[in-house]
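Just dropping this structure here.
Every protein chain of the complex appears in place save one, which is left out.
Lettered A, B, C and D in written order, each chain numbered from 1.
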Amino acid sequence: MLPGGHLLSVLIFFPAVGALALLFLRGDDHKFIRIIALVVSLVEFLFSLFMIPKVPIGAAGYHLEEYFKWINQPPINYHLGVDGISLFLVILTTFLTPISILASWKSIEHRVKEFFVMLLMLEVGVVGVFLSLDLFLFFLFWEVMLIPMAFLIGIWGHERRVYAAVKFVLYTMAGSILMLVGIIWLYNATGTFDLPTIQTLLHTPASQGGLELSQSTEMLLFLAFFVAFAIKVPLFPLHTWLPDAHVEAPTAGSVMLAGVLLKMGTYGMIRFCLPLFPGAARRAAGWVALLAIIGIIYGALVAMVQPNLKKLVAYSSVSHLGFVVLGIFAFHNISMQGAVYQMLAHGISTGALFLLVGMLYDRRHTFEISEYGGLASPMPKLAAFFLFVALSSLGLPMLNGFVGEYLVLLGTYQRHWGWATWATLGVILSACYLLWSYQRVFFGEITREKNRTLPDASAREKWILVTMAIVTIWMGIGSTFITARTAAAAQDVIDQVEPQRAYEAAAPASTTPRGVTPQARRDSASAAAKITPTERLGSR
Amino acid sequence: MTAPLIVFFVLAALAVIGAVSLILQKHPIHSALSLIVVMIALAGLYLLLGAEFVAAVQIIVYGGAIMVLFVFVIMLLNAGIEEHTSVSKMAGPPGLLLVVALAGLIAATIVRSTDSIQSTLQTGEMSSSLGVSKTLGISNMIFKDFVYPFELTSFLILVAVLGATVLAQREKG
Amino acid sequence: MVPTNYYVILSAILFGLGVFAFVFKRNIITIFMSIELMLNAVNLAFVAFSQALGKLDGQVFVLFVIVVAAAEAAVGLGIIILIARNRQTLNVERVDLLKL
Amino acid sequence: MLPSAIDAYRVLPELVWCGFGVLVMLLQPFVPSRQFFTFLALIGTVAGTAASVTAAMHAGPGFGGLVQSDSFSFFFRLLIGMVAFLVVLAAGPYLERERLPFAEFYSLLLFAAAGMGVLASAQELLTAFIGLEMSSISSYVLAGYRRDALKSSESAMKYFLLGSFATAFFLYGIALVYGSSGTTMLAKMSSPDLFHSMLFELGLAMILIGLGFKVAAAPFQVWTPDVYEGAPTPVTALFSAGPKAAAFALLLRIFATVPAATHFWFWAFWVLAALTMFAGNLGALVQTNVKRLLAYSSIAHAGYILVAFAAVTSMAQGEDGSSKAGPAYAAVLFYLLSYALVKLGAFTIVSQLGGAGEKNLSLDDYAGLSQRQPWVAAALSVYLLSLLGLPVTAGFFGKFYIFKAAVNSHLMWLAVLMAINGIIGSYYYLRVIVVMYMRESSAEATALGPVSFPIGVNVVLVITVAGTILFGLYPNPVINFILQPTLLGR
Partner (left out) sequence: MLEYLWIVPLLPLLGSAVNGLFGGKWPNKIVNSVAIGSTGLSFLCALEAVREFFDSGQVLFHKHFFDWISAGNFTAGFDLQMDQLTVVMVLVVTGVGWLIHIYATGYMAHEGGYYRFFSYLNLFMFFMLILVLAANYVLLFVGWEGVGLSSYLLIGFYFLKKSASDAGKKAFIVNRIGDFGFMLGMFLLFRAFHTLDFQAIFTSSTLQGWPVEMSGNLGTLTFACLLIFMGACGKSAQLPLYVWLPDAMEGPTPVSALIHAATMVTAGVYVVARSHILFMHAPTAMLVVAIVGCATAFFAATIGLVQTDIKKVLAYSTVSQLGYMFLACGVGAFSAGIFHLMTHAFFKALLFLAAGSVIHAMGGEQDMNRMGGLSKKIRWTYRTMLIATLAIAGFPPFAGFFSKDSILLDDFLSEYGRGSHVGYTLYAFGLAAAMLTAFYMFRLIFLTFRGNSRYDEHKVHVHESPWSMLGPLVVLAVLSVVGGWVAAPAYWGGPDYFTDFLAPVFGGHPSVESLGAAAAHNLELTLAFVAVTAAFIGLAVAWWLYLNKPEKADGLAKSLKPVYTTLLNKYYVDELYAKVVVRPLLWISTNVLWKVADVAIIDGAVNGIAHETTALGDGVRHTQSGNTRSYAVWVVVGAIVIIAVIFFWPSGGKPVMEIVQ
């Protein structure tokens, strides 16, 4: 058993070690390299599981913290920690990495070593982002993650890979540099990069030595962070890098991109935008929600008419992530948990979708839907899996997609029924584009002769997909295993955004979860709903 | 209108004329000669300012050594009449405008700040009466206060010599 | 007694003429001369100031400047010879291989 | 007063460098072996650098305040020594390949180093001027060191003409400052009525013009690309790292000691910084010649450093100015260090890949480099990422500290402009990486096979890469050193 004290560091740097080891292997022994990479990632996954018992249910705040001084001028510390939210995001990452390694088992033929090195480095960056509690450290990992991803797209991608890679990097950089300015600004205000410290400082009134930002400052800072995250998510008008990146990226790249990287954006919003700048978050919530809702509907509609299967999935993630953002900015603990859950669910189901699309590509080397059609006859198994995944992604109950979506909408509805109503339209549209594309790809007579002889899922592919399917179902039924652990963290975030509301809601909500009289509940709820923006500001 | 003033204006005029003719002359040799005129005029002004040593050095080193070097090079390369190309657009009318603007700016500033110079002048009047021992003072300064830069200049000359040889020597073999 | 600012203004004029010459002469040697002209202007200013301040270091500076000018002349003329040898021209405008 | 031994100690590095320069020059006719001179030069640079320790131990004003030996000058002497050392290492193979005389090159290099050292330690304008001339004149010669190459001689000419043009301005500035303040000692220019003297103001402006030219601040940057491209690549490496650093050092000195300067120069630096960043990055955006691209990028980086200067000025205003400005100084110094490392490494690679006569300089020659020479490609990528300012490279902290300084002194707009430039910059750096990793190498390149990288060059690469990454992970030592309050001998 490894020392629990440094579990997080191990988690972050184990893949790096693996990558380093790979670097010194002979380049031409592909099989060996693949196996090493797979083993490393699997071990990493096991490590990540060790975190679960370390994160007690119902205890907010960070666990397994690691802290020591790194740079003394300015005081930058190596501060790690995990809470309910980051816990599962890390596990998602460590889970998807071996999957994508398996997925690229056959499809990656040239520069194999570099490929897996990059994949592992990517994992390092992402896990680091999720675990770091020091703004600077966070930013560092945030940037580090960029390069491997760019390489994955740019070297092993398809036709316009370079364009996509550069676009991806520039887009992200544009955001992250702004974030850097914001981080420094915060440092100048607080004199530290330590997230918890800054948090407490910002939440204590100036009279008690805390820090109170002026409205405009807070808003600017909020935006500096938010834009960076919004680009990553991607939120509606900043999303155009995503389709290109996805279409050009190799399967593994797409899986990691959709499965994990996008979540970094939403994670950032939860971890930074809300707790650090509650006032600004509240003031911006309306606009953000508007963008999110536009994203939901717009993404779905655009996805519906894509002739390119992978683009379709890409746009569908724009739509799905819209739900997440909406859930976050509804400031309701149900929707917040829904958002977290939706992140994980989307990671699995969209990841699986990309895997399947990749498998089709391996067979036919095209993403054009018109090139397919009637595939159900030659490859019934793939068809079945594809349908299964599609269903999970369109939110069929008992599969993972439903829980998150439902909670988000439910929670949002409690605060802003208008938003929820619009967002729920997405539920219809997702069914439209997924089923329609499914029909065009798998149903009907075979239109292209080539397709008649395509082989069905190989054993390896079957194993990948079965794993995904099992997780999908488990998340669809056993959701409480996860929500129980995210609950405290989510509630914590909410309380920080809307302290006064937390007090009101806490009274009835905490006493009896279910049996409380609706009258009282309704009062608290309506009272919460009635708080005007000015009152909220007044409380700051 | 005291005598020194008259002398000053004569020499100043000479210097300016020399400078202008340096510009107007087509042939480099003429430009060189007009530059020498400027230098001599300046030497005169130094005398007028009571800096005999500097004046001497000006004539000997500048006029004597440096300008001779120039003339020598001009002869060596038998440079002819300067051909009047105007490839550079920047150095056309806009350049003229800008240069004039710059010169104007500098001159204007200096003219506007003459009062400050005046104020320093007064203090100067008294202390500048240590007439003969000026050269002595200079040498003292060079070898005491400014010995470090002085030594450095020696290295500088060394660099120059080395550089000149490196650049100008013919390809061996 | 001549007011110092006359000298300063004269030096400014000479300096300006030097700049003008630098920009508008084509022959490299002449351009170099215009630099010498500018240096002379500086020298004049130095001497004038030193006289005005009643300090001698100004004159010392002039000596240094002259030395530096000499050094520059040596190297500069070396370079000019090099150019002339490589290109058979002294027109600065014809020396524009390096551009964009 | 007569100079004493202590004064000699305080300028020992320069003396050592000059001494070795002379030595090399004198031995040249007698010793046929080329390697010998390389070793001698290496010893010289190292000795000078070591001597700077002695100088630092005898900290204090030298020659009655003409020079100042303090941590500041110590830092720059070390930096210059390192640069010279690495350039010597890199130059050996180059000179071998281009069949150029060794001895002269090295002695000129050493003299240049000495000049820079003077510049970095000078406390008096004329001494500084001499130092400047020493480095400049040797630079002119070095730029034209490939006599028979048209480009080289042209770059020498341009550098020389424009350089001395700027020098004239600098000198005139000194004259005016002298006239208005009655002294050239920086330390004595602190009287408040200088704030009102227009003559002094003009003098400072002229000095700024002169130094602005040396650091290639827009719109004085015009000479940089041409000269950098034309000069022999090791020399280019020297230019981009050495004289620039020295000039910045002098600027910082003036800031630290002349209150009026900080006051007059603030907006000038603001404007220069903005112009320079854009000039450099936009110019580099469309370059296809790697050497030239790096030249433009060095302009851009000068711009970033100028941002820090603007920060210095705006912070140094006020009573406890200099102490408040500490972080900004630190930013400049650290940036110069990280930047010198990177540029040296990058140009060394360029000079090696350039091949005989520096023919292969275009981006296409770098296509598929990662396949032909993975380690070289990796090293170059590290440099580029550092220039780009990505984490775990020294460049990241450099940018970070500058950002910090700028934000600290509420130069929000400048910070934003810098951010924008960062994005523009990332594009062309990435382009090089993309070409190296994501494009297949041309047929003849593959046929040619990997370019040989002699030991000396490899040492340079290892040192620079190691430094870049080390300072990217753990900048503490450097930062602690340059943040000490007594940095500038006060």
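In the analysis below, contacts are C-beta pairs under 8 Å (C-beta built on N, C-alpha and C of every residue); 3 or more make two chains touch, one makes a residue touch a chain.
Note that the structure is a prediction, hence the values are computed from the model and not measured.
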The chain left out here touches which displayed chains? A, B, C, D
Among D:A56, D:M157 or D:L250, which one touches the chain that has been omitted from the display? D:M157
Selected residue (touches chain absent from view) among D:Q287, D:S386 or D:N408: D:Q287
For the chain that's not shown, point to the residue among A:V126, A:M145, A:A420 or A:L465 touching it. A:A420
Which chain C residues touch the hidden chain? 19, 22-24, 26, 31, 92-93, 95-100
Which chain D residues would touch the chain omitted from the figure, given the whole complex? 157-158, 161-162, 165-166, 169, 192, 195, 198, 201-202, 204-206, 208-209, 212-213, 217-220, 222-223, 225-226, 259-260, 262-268, 271-272, 275, 278-279, 281-287, 313, 317-319, 424, 427
Residues in chain B touching the chain absent from view: 87-91, 94-95, 98-99, 101-102, 105-106, 109
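By definition in this document, only the chains that are shown with their structure count from here on.
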Higher C-beta contact count, A-D or B-C? B-C
What is the distance in Å between the mean C-alpha positions of chain B and chain C? 6
When the C-alpha atoms of chain B and chain D are each averaged to a single point, how far apart are the two points in Å? 31
Name the residues of chain D that each touch 2 or more other chains. 126, 130, 133, 137, 140-141, 144, 147-148, 156, 179, 182
Residues of chain C touching 2+ other chains? 8, 15, 18, 32, 48-49, 52-53, 55, 57, 64, 68, 71-72, 75, 78-80, 82, 96
Chain C contact footprint on chain D (complex, rising order): 126, 129-130, 133, 137, 140-141, 144, 147-148, 150-151, 153-158, 160-161, 164-165, 167-168, 171-172, 174-176, 178-179, 182, 184, 225-227, 229-230
Interface residues, chain C side, partner chain B - complex: 1-10, 12-21, 23-27, 29-30, 32-34, 36-37, 40, 43-44, 47-57, 59-60, 62-64, 66-75, 77-82, 84, 90-91, 93-94, 96
So in the complex, the part of chain C that touches chain D is made up of which residues? 8, 11, 15, 18, 22, 28, 31-32, 35, 38-39, 41-42, 45-46, 48-49, 52-53, 55, 57-58, 61, 64-65, 68, 71-72, 75-76, 78-80, 82-83, 86-87, 92, 95-99
